[in-house]
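Heads up, one of the protein chains got dropped from this complex, but the rest are sitting where they should.
Order as written gives the chain letters A and B; numbering starts at 1 within each chain.
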Amino acid sequence: MRSLGAVLLLALGLILATRGAAAPDESQLARGQRVYQKWCYPCHGPGNDKPGTVAMAARGQKPAVLEDRTDLTAAAIKFPVRQGVFFMPIFRKTEVTDADLDAIVAYLMRNNKPSAQK
Amino acid sequence: MRLPPGVTSKDFSDALKQFAEAVGKDWVFSSDDDVALYRDSYTPFWHEEEEPIPSAAVAPNTVEQVQQVVRIANTYKIPLWTISTGKNLAYGGSAPQLSGSVVLDLKRMDRILEVNERNHYALVEPGVSYFDLYQYIHDRGLKVWIDPPDPGWGSLVGNALERGCGFTPMHDHFDAHCGMEVVLANGDIVRTGMGALPNSKTWQQYKYGFGPYVDGIFSQSNFGVVTKMGFWLYPEPEAYFSGNVTVPKRDDVHALVEIFAHLTHSGVVQGTTSVIDMPSFAPPDPQLAALRLSGDTKALEDYLAQKGLGYWSLDLPFYGPAKVVAAQWEYSKEKFSSIPGVRFREVESHRFPLDAEQLAKVRDPVPLGVPSLGVFMNGGPRGHGHMDFSPTLPMTGEAVLEAHAVLDKAYRDLGSPTDAPPGVPVFAFFPRALVILYWIPIEHDVEKNKRSRAIFRGLVKTAAERGWGEYRTHTAFMNDVMDVYSFNNHALRRLHETMKDALDPQGILAPGKNGIWPKHLRKEKA
Partner (left out) sequence: MTVPPGVSPKDFADALRQFAEAVGKDWVFSSDEDVALYRDSYSPLWGEPDELVASAAVAPDSVEQVQQVVRIANTYGIPLWTISTGKNLGYGGSAPVLSGSVVLDLKRMDRILEVNEKNHYALVEPGVSYFDLYRYIQDRNLKLWIDPADPGWGSVLGNASDRGGGRTPMRDHFDAHCGMEVVLANGDIVRTGMGALPGSKTWQQYKYGFGPYLDGIFSQTNFGVITKMGFWLLPEPEAHMVGTVTVPKHDDLIPLIDISAYLMNSGVVFGQTRFATPFFGGAAEQDAALAALQAKPGGASKEDLEQYVQEKNLGYWNVELSFYGPAKVVVAQWEFAREKFLVIPGVTFQETKMLRFPMNAQELAQAPDPVRIGVPSLSIFGIGGPRSQGHLWFSPIIPMTGEAVFEAQKVFADAYREMGLPVVAGGQTFFGPSSAYPRCLLILFGFPVEHNAEKNRKNREIFRRLVHIAAEHGWGEYRTHTAFMQTVSNVYSFNNYALRRLHETLKDALDPKGILSPGKCGIWPKHLREARAPKA
């Protein structure tokens, strides 16, 4: 179970996230994880109830869970968010601001091997 | 002969002549004797100038006749006051709000258009009373229940439009309706919900239709004349059981109401109940009266304990399969057992159907879906009627205590005509709110009635100060009540008036109902 402190930080972050702002002292990675958790995880997390993951797996993508990938590029992440792809719809700036999106990119590319980063 | 306000003698007699051509001369009432039949039998203005009295009455028999009457009224600017069965006693009866209105009496439109046993619904006209529909169902042995209010001669359509209620799981009458047909002020006929689809198969099965859900605007208002209404009925259950819960201390009310809220919002308890405070309802006795005035709660609690009575009492009604009902009662007792000293008692238990002999033995048949006029005994053999003051309260023990204290005090301060504060149960008539019902007696005494009216108005203001608004009110007080719904400088009334001017520009439908006046009669508000 999460600690109270983490819960409070998450709560604060969630409140501020809707204003398109970073929580104080929040690193870009932490912000990226927070925004990812809210907007991406329900479709892209692990599990058979996560349609994004299920579709990726069905289309042969390995690993199918986004967070586990180490080969994503900024463009490959931003394009579907702003243009949609298959049944993934477009996300607006009142949901995921440009700064949020940059943070998601940083988060999802956090484990990329140096040569894969663009 | 009275004239409707603003209508010339000539225009009025032309209108009456045309009404007669539309509905037949037997069904236009303009003699003083005939018109007197439309007075409010419980009027708080008995023998006063102020008593609103109609100028005539017209009783159509079909929707087409209603359209014609409405068009004639539009032509001559005759204000109409619609009644279904006109049994709105305690809330204004059959009399209009605007003296001189012509009563549009829909009692003759009393067809039961359909009762569907498989899908448990009915479609009725305004003149159908609860007794009528009950008889129809009973005669055919259909396994469906109606939900009658107290009393049973009212109109299903009329009561639902006033948003009245009953006792069974279908007790919220407006909520139980499904689909309407309405004649608008311009004579147009509209069917709402799925009725707008010609030959719809689901008019009484799906409420909302497509686009805006307009039904609500025709309830407690004057935007149209409702000529048909569908109702969801309750399938005859296997069993009924009611169990009493009594708690010993005044402060037990908090847990009592909280647990009740949990049970009813969870669907474990589906019927209605009342929260009875025993100090008001215990057998009268000078010692009790003194204790009530003393303010000594502990002494009062001791007295009640000694008499084996408890402080608060609640009957929980259960409807459904016998084994389910038993499990629901068990669960309820488990929950209430957290209150020290709680006592439980089995009150009444039935299996359905009941034959005539069994039914005759039932103490109060209304919660079993059987209409009755028994409620009229409540005023005593010499009663002349009453007015209902009915604010809604949050469903909490705090609200019950506060309401009792505040309203009892206000009632006394305003000069109650009776000596003791009235015993007032708090009803759980609506799914998630409580209602307190004060019966303010009507007498054939001008001074006493004047005082009662002043008390009523004072109570409206006092309740509003506490954030409690009435769910419905007597025609005599509709303006007073609408006045307290003043958020954002009476924005809601502005919206009502915008709609009124659009839907009834000549202002012929029930002027003044629920505080909604047509333009030419609107008073300037601050």
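Methods note: a residue touches a chain if its C-beta (ideal position, glycine included) is under 8 Å from a C-beta of that chain, and two chains touch if they have at least 3 such contacts.
Keep in mind the model is a prediction, meaning the values are calculated, not measured.
Novice: Out of B:190, B:305 or B:414, point to the residue that touches the absent chain in the complete complex.
Specialist: Residue touching the absent chain, from the options given: B:190.
Novice: In the whole complex, not just what's shown, which of B:61, B:129, B:155 or B:328 touches the removed chain?
Specialist: Here the residue in touch with the unshown chain is B:328.
Novice: Which listed residue (B:10, B:201 or B:298) would be found touching the missing chain in the intact complex?
Specialist: B:201
Novice: By the contact criterion defined above, which parts of chain A meet the unshown chain? Give residue numbers in ascending order.
Specialist: 1, 7, 11, 14, 18-20, 38, 42-43, 47, 49-52, 54-56, 58-59, 82, 84, 86-95
Novice: Even though one chain is hidden, which residues of chain B still touch it in the full complex?
Specialist: 118-121, 163, 169, 174-175, 178, 184, 188-192, 194-202, 205-221, 223, 232, 234-235, 237-238, 258, 261-262, 265-268, 270, 319-321, 323-324, 326-328, 330-331, 392-396, 399, 430-433, 464-473, 481-482, 484-488, 491-492, 494-496, 498-499, 501-503, 514-516
Simple rule for what comes next: only the chains that are shown with their structure count from here on.
Novice: Provide the C-alpha centroid distance between chain A and chain B, rounded to the nearest whole angstrom.
Specialist: 55
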